[in-house]
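Structure below; questions to follow.
Every protein chain of the complex appears in place save one, which is left out.
Chain nomenclature is as follows: A, B and C, assigned in order of appearance, with residue numbering initiated at 1 for each chain independently.
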C-alpha cells in the first residue's frame, strides 16, 4: 500500500504530529507514505511528492509548522491558471487531473489534513472517486463532527498566557485593555481563554454585543475600586443591530480607518468611559509554536486513526473526537456546517456565574 | 443561602479555580460561601470555617495549591481519637457530629472537592442527610463518572515536559532513561505523556509487562542505530505473573532495597541489556504548580456547575465532564469504581501504531 | 528605622520581587517598611501610605504587576494642579511638600524603584535632602550604571517566544513577518531576542537602516529556497537619512496613516519585494507576566542591596549590576545618560556572523 498525506489551509500546532503518526502507522503495516508539498499543485506537477520514512519524521512531534513546507491553498475545482503556467487567465477545473495524477502514482489513499475549506475540497474529490480520509485542523475549533480539533488547545493556551501578561500591566496602569483574538465564525478561543484568564468582558460572534453593556461592566468594576478591566474580543464579534459602536472620529475616516473590531471596541470604550484604553491584536501568535501536550496527543491519535480508516477501506470520512474516543464521521455530514458555541453551553453559564459580561 | 466548600486528598492544579468559581457563582446568586480549612476536623472544631468573598478569591485562578491550606485527610466515620483530643485511643464514628456541626452553622449545601476517597466519604455523609455536591479531583484521572478530572492535563503536561528534557540527555549519553510517573491504579498519565513525548516503552497497570519484551524493544532500536531509549513506567505497573523483573542483587537486599517499580525496571534493563540505565522518579512534581489552561477552565466549570446543582437542590451527585458538557452523576453510580484505561482504547492503538512497546 | 518604597513608570516583571526583598531585608534588621501607592501623590495626601509586613509580601516573588497598584507617574517638581485639587491650573513645584510629608511620617530612607524618569526625580529630591536609594527598572535595559535591569530578561524571553511562534507560521505560508518590539532609544530587546530566535533582519535605533539592504537579504534567502523571512524592528529604529521607507499610498494618508515603524517596514517590504508581508506589534505583552528566574533573582538582589545601602547611610545612589556583583552608583553619574547598544558590541558581531542583516 502507498498512501499520500497533504495539509491545507493555515498553520496549526500539531500538524507535524499528525504527519508523523501517519507515517509510522503506515510503516507498522508495511506501507509507504508520501508527503505532498504545496498541496494539489505539488501533486499535479509531481515536484511536491516526497517519500516520508522514519528518518523524515524523527523528532518532529513537538515542532510547530509543517515539514511539508507551505500548506496548500489551491482549489483543484477552481484552479487559477497562473498557478500552472498555462498562459491563459481565469479559473479551470483540474479535479480530474488531480485524481489522474494521484492514480498514476499508485496511491491507495489520501490523508487530507485541513480545515473547513480543505475538507470541502477533499469531500468533492472523494465524490469523484479519490479515496480520502480527512483530519480536521483548525485552531478555531469550528469544524463540525469533532468535539475538538488539534491546534485549538495550543491557541487557547497562547491566548490565555497573553491575557495573563496584559492583566498585570492593565492593573499597574489603571487601564482598559482590549485583546482581539481569532475566531471569525465562532468564539471558542475567546470564550475559553477569556474565562481561563479571568477577563471581565468576552465578546463572541454568537452573541451580538451592546457596547453600553460593556461600558456598564467597566464602570461597575470602577465603583468597586477595580480601576482596570480586561476585554476579550473575537475577531468575528459584532455589535447588536442598531447599537452604535464606532466613534465619530473613526467613522469619518471611512472603512479603511476603522481597524479591526478590537480597535473599534477600544475606541468606543475610551470615548464612552474616558478610561485610557489600549488594544492588542494577538494575530498569528495564536497559530504558531509548539503544540500543547493535549494537541500533540490528539494530533497523533488523529493521524493514527486516519491510517486505520485507510486500512479498513473506509473513505469519504473524517476522523473526529467524541466523548474521548476517535470516531469516523462521513464528510457528507459535516459539509457546509460550522460548529459555533451553542447558547445553552455550560461554559457560557460559567462565564455568567463568574460575573463576566458577554456584552448582552 | 449559605454554602460550604472543602477539599480532600492530595494537591491538584486547579483547586483554587474551583474554589473561586464556587464563591463567585454563589455571590452572583446573593449567597454566602464558607471555606472549611483542615477538612471535617476544621468543621467540627469550628476553627476551620472562614468566610470567602470576592477579595479572598481574587487572582487565584492560576495559583497552585489551595487557599484553604492543608487538604483534608480525616475520615469522620473512622475518626482517629488523637485528632480530637478525647484522650482515648482507637477510631470513633463522628459522622453525626460532623452533620450536626454543619447544620449548626446554617449551611444549605456542601461542595466537596476530592478524589475517590473523599467522594466516598461525601457519599456516606449524604446518605446520612448532608446535602452534598461532589467535584472530582485527581491528577490520576481515575475517577469514574467524568471523562476527565481537573489536574490531569497539568500533570500530563509536567510529565511530558520532563520526558522531553530527559530525551535529549539520554540521546547525548547513549543511555536508557526510565521515568516513573504517578498512576497507582490507572496508567492515564503514563500513557498520555509517554505518547506525547515519544517514549519508546510505556508500562501501565492495565497491561502487565514482560521485561524481556521491554529489552527487545531497546535492542531493536540499538540495531537501527538508536542507542538510547526512553521507558515510561506508571507507579502501578506490574510484571506479568512469573516474569522475573528484579535482579538478584536487589532481591538479596529484601523488599526495602527494591525501590519503586521504576528503579526495578531500570536495574533489570541494565542487567539484561548491559546498557547504562538511569531512573528518575518524577513524584510530587506532577501534583503542583500552575494549572494548564485546560485545567483552569475545567475547574472553573466544575465549580460553577456545582453551585448550579446546589441551586437546583440536586444533592448526592458529582459534577462530571461528558462529551464536552458538564453533567451530574449520582454518587451512587461511581461508588467503588475506578476508571482504568480500557484495553480497546484508541490511544493504546495509537501507541502501538507509533511502535511504542507496551511491554506485552 | 522606618523606610518607604515606591515604584514609578511602567510595569516591569520583577517589581514585586524588589518590594518583597526590601520588606524582608528591613524586617531582618528590625525595621518597618511602608509602601507608597500612587507615587508621590499618595505620599502627599497620605492615603497611599500602607504598612508592608511579612504577610503582605508572601508569595509575590513570581507575580507580575505590583502590589502597590498603579505605578507613579506624577513629577513633584512639575505637579499638575488637578492632581491635588487646588482648583488652579498649570504646573506647580511641590517637591518641598513631598519632602515635608516624608519627614512628617518619620521615614529614614526611600527606596525608589523606577526608570530613567523616576530616577531623575529621585535624584533631584535627593539633592533637596531626601535620603533616597534608587533601584533601576526598565524592560528596555537602557538605564546607565547597571549592566542589566530587572524585567529585561523577561521581556527578551517573551519577545523570543513570540518570534519563535511567528517563525513556523511564516515558514508555512511563505511569508515575510515583521515584528515590532519595544525599544525607543535602545535596541537591546530587539537585538537579544532577534538573535536568540534566529531572525533574518534586526533593525535597532543605534543603526539607521537602508530598506533596500533589508529587501536584499529577503531576496538572498529566496534565492536559497528560503521563501520566508523574519524581520525584527525596534520601535525606535529609523531609516538612514534620505532613504525612502514609506510607500506612496501610506504617505498620502498623512502621518496618522503611517502606523508604527513596524507597519511602515512591512509595507515597504511588500511593495519592493512583492512578498506577502505581515506585521505584528508585540506591545504590552513585553511588559507583563511572571518574571524569569534571572529577573526574579536580580530583582531580589537589587531590593536587598538597596536596604543595605540605607543601612550604610549611603544615599543619592542607585544599585546596579557590574560583573555579576551589585554595586552602588551615584545618581549624579547616570543623570541624563542612556545606555545604547555600543557599535563595537560583540553581540552585534555575533549577529553579523550569523548572517543576520542589521539593515546597514
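Keep in mind that, in the parts below, contacts are C-beta pairs under 8 Å (C-beta built on N, C-alpha and C of every residue); 3 or more make two chains touch, one makes a residue touch a chain.
The model shown is predicted, which means the values in this text are computed figures rather than measured ones.
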item: Chains still shown that are in contact with the chain withheld from the display; value: B, C
item: Contacting the left-out chain in the complete assembly, out of B:63, B:156 or B:297; value: B:63
item: Among C:33, C:138 or C:157, residue touching the chain not depicted; value: C:157
item: In chain B, positions touching the absent partner; value: 10-11, 15, 63-66, 69-71, 158, 161-162, 164-169, 171-174, 177, 227, 278, 280-281, 283-285, 287-289
item: Positions on chain C contacted by the hidden chain, ascending; value: 20-21, 24-25, 27-28, 59, 61-62, 147-148, 153, 156-157, 160-161, 164, 192-193, 195-198, 224, 292-294, 296-297, 300-301, 304-305, 307-308, 322-326, 345-347, 349-350, 352-355
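Note that in this section only the chains that are shown with their structure count from here on.
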item: Chain whose Cα centroid lies at the greatest distance from that of chain C; value: B
item: Innermost chain, taking as reference the mean of every protein Cα atom displayed; value: A
item: Distance between chain centroids, defined by C-alpha means - chain A, chain B (Å); value: 32
item: Centroid distance [mean C-alpha coordinates] between chain C and chain A, Å; value: 34
item: Distance between chain centroids, defined by C-alpha means - chain B, chain C (Å); value: 42
item: Junction residues of chain C - those touching two or more other chains; value: none
